[in-house]
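Only a single protein chain was left out; the remaining protein chains are all shown in position.
And now, chain A:
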Amino acid sequence: MIRTSLLLVAIFLICYELLIRSTNVWWTIGQNQWQANIIRANNFIFSDHQYDNVMVGSSVAVKLSSKISKDSLPDNFYNLSFDGLSALDGLLILEKLSSSPKQVFIETNILMRREDKIFQSALFSPVMFSLKRFFESFRESHQPVEVLARITTPRKSHPDSLAFEPLKELVRDEAVYRSMLKIKIDKSTIPMPEGEVADQMGRLKKLVTQLQARGVQVVFFEVPVDPAACGLAAQVQLRQAVKKVFKPLGCKFISVPDCNGYITSDGTHLDRVSAYKFLNYFRHELEKVSSGRSVISQL
């Protein structure tokens, strides 16, 4: 029984791999947030393409490219940010790949999260990493359940695969917005323990200096949040810590614009109208940073 069963598994795997390679009509975006993160990371890890610009960050930065028209972002750009995680995870991926884009943009809104060890081991586990490199059927993007769930939907017409046009009006759940904003304010009113901030800056510094040693320009940026949460003690403390540690290293900064002009869905994440607005600002500031005209230190 065991022998027959194992033989069948081998046949299933070979057939599935051939099927996956023989067609490009099957496509997925992840069955859930976790898989979306893994797929975004794998698409970068297993790509032969060399990106000039890489963004690392949390869900705050994910919102800057999710369902957003591609031309809103700088050219040859990859958003290596992850929902529920932080810039540290993206930076660790760059470190493990010894990747050297021209510029790395680090989002500083949610910077105190440690790396997610389960996420990192899912990407770089010794056996699965090699298998995924050579066999596409082992990658999360080709999980049979999602392939089957999406098989009836042509890639081009599915809303999840399309770039979205800017919305004209605010769409948010006010009850959720108020609850989440209250939690954010409660959490950020008191400064964080200095030791914890220093530890986290130390971890970041190690990764940033490695990037710089490979000739990468590191740019820090902060996305505006709800005006009620913009100047809270923990947020201000983090801005100051980033500036203090990374300015002497020659990193560049894109300052946070006035939060009053921005609307969030939950106090932390920009809604799509505001995401477009911030991207306009981001591109404008980026040109200044790239041309060396300005190093904004207000962050």
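Observations on the structure shown:
Rule of thumb we're sticking to: contacts are C-beta pairs under 8 Å (C-beta built on N, C-alpha and C of every residue); 3 or more make two chains touch, one makes a residue touch a chain; residues count from 1.
The rule is short, and it goes like this: contacts and distances are computed from a predicted model.
The listed options are "MBOAT family protein", "8-amino-7-oxononanoate synthase", "ABC transporter permease" or "Cytochrome c-type biogenesis protein CcsB", and the UniProt record of the chain not shown names that protein "MBOAT family protein".
Of the listed residues A:Gln50, A:Ser121, A:Thr209 or A:Gln240, the one in contact with the hidden chain in the full complex is A:Ser121. Not every partner is drawn; the one left out touches chain A at residues 1-2, 4-9, 12-13, 16, 31-35, 118, 121-122, 125-127, 137-138, 142-145, 149, 173, 175-176, 179-180, 183.
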